[in-house]
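All protein chains but one are shown in place.
Letters A, B, C, D, E, F, G, H, I, J and K mark the chains as written, and numbering starts fresh at 1 in each.
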Amino acid sequence: MKKILVIHGPNLNMLGVREPELYGGFTLGEINEKIKGLAREIGVEVTIKQSNHEGEIVEIIQGALGNYGAILINPAAYTHTSIALRDAIASVGIPTIEIHITNIHKREDFRQKSLLAPVAAGQISGFGVNSYLLGLRAATYFLE
Amino acid sequence: MKKILVIHGPNLNMLGVREPELYGGFTLGEINEKIKGLAREIGVEVTIKQSNHEGEIVEIIQGALGNYGAILINPAAYTHTSIALRDAIASVGIPTIEIHITNIHKREDFRQKSLLAPVAAGQISGFGVNSYLLGLRAATYFLE
Amino acid sequence: MKKILVIHGPNLNMLGVREPELYGGFTLGEINEKIKGLAREIGVEVTIKQSNHEGEIVEIIQGALGNYGAILINPAAYTHTSIALRDAIASVGIPTIEIHITNIHKREDFRQKSLLAPVAAGQISGFGVNSYLLGLRAATYFLE
Amino acid sequence: MKKILVIHGPNLNMLGVREPELYGGFTLGEINEKIKGLAREIGVEVTIKQSNHEGEIVEIIQGALGNYGAILINPAAYTHTSIALRDAIASVGIPTIEIHITNIHKREDFRQKSLLAPVAAGQISGFGVNSYLLGLRAATYFLE
Amino acid sequence: MKKILVIHGPNLNMLGVREPELYGGFTLGEINEKIKGLAREIGVEVTIKQSNHEGEIVEIIQGALGNYGAILINPAAYTHTSIALRDAIASVGIPTIEIHITNIHKREDFRQKSLLAPVAAGQISGFGVNSYLLGLRAATYFLE
Amino acid sequence: MKKILVIHGPNLNMLGVREPELYGGFTLGEINEKIKGLAREIGVEVTIKQSNHEGEIVEIIQGALGNYGAILINPAAYTHTSIALRDAIASVGIPTIEIHITNIHKREDFRQKSLLAPVAAGQISGFGVNSYLLGLRAATYFLE
Amino acid sequence: MKKILVIHGPNLNMLGVREPELYGGFTLGEINEKIKGLAREIGVEVTIKQSNHEGEIVEIIQGALGNYGAILINPAAYTHTSIALRDAIASVGIPTIEIHITNIHKREDFRQKSLLAPVAAGQISGFGVNSYLLGLRAATYFLE
Amino acid sequence: MKKILVIHGPNLNMLGVREPELYGGFTLGEINEKIKGLAREIGVEVTIKQSNHEGEIVEIIQGALGNYGAILINPAAYTHTSIALRDAIASVGIPTIEIHITNIHKREDFRQKSLLAPVAAGQISGFGVNSYLLGLRAATYFLE
Amino acid sequence: MKKILVIHGPNLNMLGVREPELYGGFTLGEINEKIKGLAREIGVEVTIKQSNHEGEIVEIIQGALGNYGAILINPAAYTHTSIALRDAIASVGIPTIEIHITNIHKREDFRQKSLLAPVAAGQISGFGVNSYLLGLRAATYFLE
Amino acid sequence: MKKILVIHGPNLNMLGVREPELYGGFTLGEINEKIKGLAREIGVEVTIKQSNHEGEIVEIIQGALGNYGAILINPAAYTHTSIALRDAIASVGIPTIEIHITNIHKREDFRQKSLLAPVAAGQISGFGVNSYLLGLRAATYFLE
Amino acid sequence: MKKILVIHGPNLNMLGVREPELYGGFTLGEINEKIKGLAREIGVEVTIKQSNHEGEIVEIIQGALGNYGAILINPAAYTHTSIALRDAIASVGIPTIEIHITNIHKREDFRQKSLLAPVAAGQISGFGVNSYLLGLRAATYFLE
Partner (left out) sequence: MKKILVIHGPNLNMLGVREPELYGGFTLGEINEKIKGLAREIGVEVTIKQSNHEGEIVEIIQGALGNYGAILINPAAYTHTSIALRDAIASVGIPTIEIHITNIHKREDFRQKSLLAPVAAGQISGFGVNSYLLGLRAATYFLE
């Protein structure tokens, strides 16, 4: 299945507004354009969703079962607090790439621990908007 | 009041799909049938709800006030992360039985601590689908 | 901008019902009347919202951007568990006053740490319903 | 094998005397009658033993090998300090149900960690004398 | 009793000099004028003291017994190190408001824990000189 | 009841032999003579027991119920590891004085924490054989 | 030298006033009379001092050098925070008995650790005013 | 003295039965034969005891005083929980070799810390039944 | 400068041999071919080095100053133990991409903390040999 | 300004008396002579003070503002417990050299952490009386 | 393969010089003679190497692949700091015996944790030079 589900977590709808010195000046719309552009270039299909609600993201992941070959997720704040997301990823068994715009490993202590990492295929962290593009390429390794 | 509210927490709608080696092969529908069967047998009325949303579960608990004599809850992932659920249980003051399908005390460190336990009447953990049935019996001790 | 957004977090709709020995006997409606009364007295405009949903509160905060000069929030349980709220406050950059009805610094260990404090302007804790009134006065210092 | 071994750990011979506000007013003799009553009702055979000696309990467990299909144990104080009991349970490989009269998860820190849980089938905690009755039912799930 | 005792802890006599980017540009004299002004406005009597000596502050608090209806204290460095102050406040049993100029909850780890909070009525933190004024209003809630 | 039960914990039968530079040169027999001498002098009756077995000490304590007005115990190694002893003391409700020959608060970390202290009336530590004599006097305060 | 220096630490001048349910109803004056009474009875000379100032207590201890054969100290709050007192005791090398009115080992965590214990001869804790009398007897063991 | 005392701790009487994938397939009897065989070969005399009781092992060690030149002990579960055994070994002052069948340093966290090691001459861990044979050779280094 | 330095840390010369179930079946030579292939494809120049010596890697990094526009490093075991590597990277100020073959965030605790992350531009972890290829693309973002 | 203020903290007036094996045999007077001798030799003016009172030292530091170009302080016990001293040093902004007679980094755990170090220019530790002389030289680097 | 590789870690070339009260009076040369003597006696072939360089030891281990049937290593300081050695041992898959001259389990905290133990077959600690001889015997169990 050559379809990849891209999920933006909480507050990412504020990109460009939210602390641009940390997260860069691109809006979420601009980032989505870049993701779609690369998807076309490498020949995969992407669906992109954003939610600020933990429960909703749980259900977006559950809904991916049978419909997508890989998930690309920037779980943002929920990276560090949501066991529900972790359980959702484990329950669908779809290869999941965890990405972060900033290098979480050099930020506050509470941002250095990902509850999702143990169920993710891999993690990409610190390359700004390019984290999404690298993540999209990484996701394709798991499509057959 | 001989009515018991049964609440399934996040990702339990995936039972049977989700890691069956951990959680068993029954679907949520099948489990609900077993719960209802036992309820009939021992003469109590049950209402069963499932939600993946922390805020929604908070409101399900708030709504139980005056309507149910006991709550049976499998809080799943929110067991370990939700102070909001804990506060909701404390605010309604209804005897609440906390149950878990797996024995959380032998799993990952973060699953061994329940934020709800200090406001729950008791906890049953590790008996698969039977945890619900034992929990239902336990709940009846608190009905008058 | 002389407008202040007041946000009540999870379970505060249960005030008066919920553990009155801890949280006092006023209902949320009565508290809101007091807040509005003081607002009129000191000449500021207030909008008051309550939600039990983390994601919804995130969006209430996001929606404040450009519409309010200060936020007064009692984050309740989410004080201690929500990085998403913290990120929302940081993203809008509106001065935010964090208040608590009880003195969280003398309660359970897990209630003594606020994840929001590092992005809040200040914190007021322990004065019952008066925490809101003190907080409203504090908020006015940040309006220009 | 339809035989279940019930073990009461240290100080449980003081039940009824020992802190009744915590442990209830039943004596051990009365509890044993209830256990036997339920055993008759559900058609299983029980043997009941009590000991204050860690080494003796180790040997009671060792002696169960080949003679019982399940063990129901309230390890009391040894729950938290005895690796020897844990090793004994692991060595006989008999399904073991761990029960507690009080909800240990809301008591002192040192009572919240069970050294036995990782080798027990499941745990029931907080239902007073009913913990034994629920445990007995739970034990029957493991008899064939 | 409509009298309030205001206590400034160690190094607060250096205000205006001491790290103004943290503590603001007002001198202690100017702050005291503001406190007295508000006191007149809301009709309470205040006595104001400053000391750099832990033992002296202990005795100032002891001396308040029978003479003041509330204490407003900025314990500064002793917030985090003085059990003697805590015991003094507990011994006189006068409602005590703890205030801080900066938001201690976003500073160094050792400044985030108040040894006094468990015996204080409430805490106000982070509003600069206004912390004193909010604290004075808060103190009046405790006068009868 | 003017009877006091004196309990020597594990390895105290080795006194005089065991590390005399730590525990002094008196044998247990000699210490017992001193205890009896003082008992006669101050007019109380004492019974003295020694055991190396945790379970046996539990039962010695249980057996004190109704027979002794106070217990004087040097729990030795079990001070730091036995919740069973703690529960036994709590179950009989007899005022219990905990004594130690050495000053445990200046020894290895694991000897600085007493599991029994929270259920003991008081603790005397560091006076060699005199700890027993001081403890005997202390015990008399609890006899009526 | 048959002279013993008795030191009362901070807030002990409030005894009788300060939390009588914890510290008993005797005033410091009454306690001092008891101490002097026992001193006369057992034929030792005592000097009694009280101070709320850490530095002053340091100097009282320093001044004991050459003048007293033993020190009896209730360091109160400074037990847990004063390395200066510890160093003072070590510097004079006079046998020092540390006493506490309450059993500090069953109180708040921060009261369970004594910074002085490693330089004290022994510790007596939990016997109310009798802690002083037991301590005085203990001190006499160190006089020659 | 060319006599060595060999002590098997709790549950070692279950060897061959107990988790053979961890502890190997030899029974305790077979292991004892191997120990005796090597003892004969290298010309030392051995006495072998097993006990599941902490207090009993304490007394076996105490009884070794004057009768054995070295002790070889597999303390099993008591390695990690028994200060009483540690004190017993220290009290007799006989060189003691601590051995373990499995490599405890790669097992659960609580098995990686030996309370006995600080009073043992040395430790051998991880060689199955050969740990005993290596330990016996090691013990001979301490015989004169 | 369009030149990228690729550094393989300790034991990576054993790839293909070393735990293939963890690290995959490619040899280091094969991986280097893939890296060179992609470099040609995207038009950058690469130099590849491997060393098992911390000091040597420090000097390889120091030698990059002025010669390379970016560094791609798999620090392997030194990720978690080498402050010297961290200081070397900080001293040359060249953008450095940290990559790992396995997802270190789901391995042993000690592998989850990278000492280098705070000085690295970003981190890629868990994609097997593809981690190198993603890292090479990431490195190109930092070339001008 | 070529004037240096030298401050000796608590118990340093006992030097020569206090544990000479740790702190050396020189009295404070002799040390002061050495300091003055070196001051003359290198052409700086020194004022030397000693105090056992935390509050007094705070005020000595405050009084240095405008009068001294550097401070040389041996804070002794207050190194590890006084945030008030730390705040005083920060408030005056005078370069401060922290010295210790013993090497605090090899002593008790609680002596290894300096609360003052983050506001001190540098630290010299372990050279006996020479620590003062090295510190005096170090202080001169900060005079202009 | 009847060949055993013996590796001495850092500073072991200083044996006899280095703290003889800890490590004994034998030089490394003398120890090597003893090892060779025992090897001849029991019919195995040994190669002995020493290095102070972590990277070099990594490569010595890598070089053992295919050439030795077992490794006997005293990793000295690298026991506690080298993940690289651990990975090297894991990569070659040769049974490895870890030995220590002193009983590391009774030394400083940082010496009590071995990073190598989880990949070693077993560990022998505390028998002086005899640790090598016991280790050599242990190694022969793994040769076929």
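Just so we're on the same page, a residue touches a chain if its C-beta (ideal position, glycine included) is under 8 Å from a C-beta of that chain, and two chains touch if they have at least 3 such contacts.
The structure presented is a predicted model; accordingly, all values stated were derived computationally and were not measured.
Novice: Could you list, sorted by label, every displayed chain in contact with the chain left out?
Specialist: Visible chains that the missing one touches: I, J, K.
Novice: Among I:Ala84, I:Val129 or I:Leu143, exactly one should touch the missing chain; which is it?
Specialist: Looking across I:Ala84, I:Val129 or I:Leu143, the contact with the absent chain belongs to I:Ala84.
Novice: Can you list, in ascending order, the subunit I residues touching the missing chain?
Specialist: Against the left-out chain, subunit I lists 53-56, 58-59, 62, 65, 81-84, 86-88, 90-92, 115.
Novice: Which positions on subunit K touch the chain that was left off?
Specialist: Where subunit K meets the chain not shown: residues 10-11, 13-14, 17-19, 51-56, 76-78, 80-81, 110-111.
Novice: Tell me where the left-out chain touches subunit J, residue by residue.
Specialist: 103, 105-106, 112-114, 117-127, 130-131, 134, 137-138, 141
Just so it is clear, only the chains that are shown with their structure count from here on.
Novice: Hey, what chains does subunit F share as contacts with subunit H?
Specialist: Correct list: D.
Novice: When you check each chain against subunit C and subunit G, which touch both of them?
Specialist: Touching subunit C and subunit G alike, sorted by label: E.
Novice: In terms of touching chains, how many steps apart are subunit G and subunit H, taking the shortest path?
Specialist: The fewest steps needed to get from subunit G to subunit H is 2.
Novice: Counting C-beta pairs in contact, which comes out ahead: F-G or B-C?
Specialist: The greater number of contacts lies at F-G.
Novice: Among the chain pairs C-E, E-J or F-G, which one reproduces the interface of F-H, with more than half of its contact pairs identical by residue number?
Specialist: E-J
Novice: More than half overlap in residue numbers between the two sides of the subunit C-subunit E interface, or less? Answer same or different.
Specialist: same
Novice: Return the distance between the CA-based centres of subunit G and subunit J, expressed in whole Å.
Specialist: Spacing between the chain centres: roughly 31 Å.
Novice: How far is the middle of subunit B from the middle of subunit I, if each middle is the mean of its Cα atoms, in Å?
Specialist: 48
Novice: Residues of subunit C touching 2+ other chains?
Specialist: 53-56, 81
Novice: Of all possible chain pairs, which ones touch?
Specialist: Chains touch in the following pairs: A-B, A-C, A-I, B-C, B-D, C-E, D-F, D-H, E-G, E-J, F-G, F-H, G-J, H-K, I-K.
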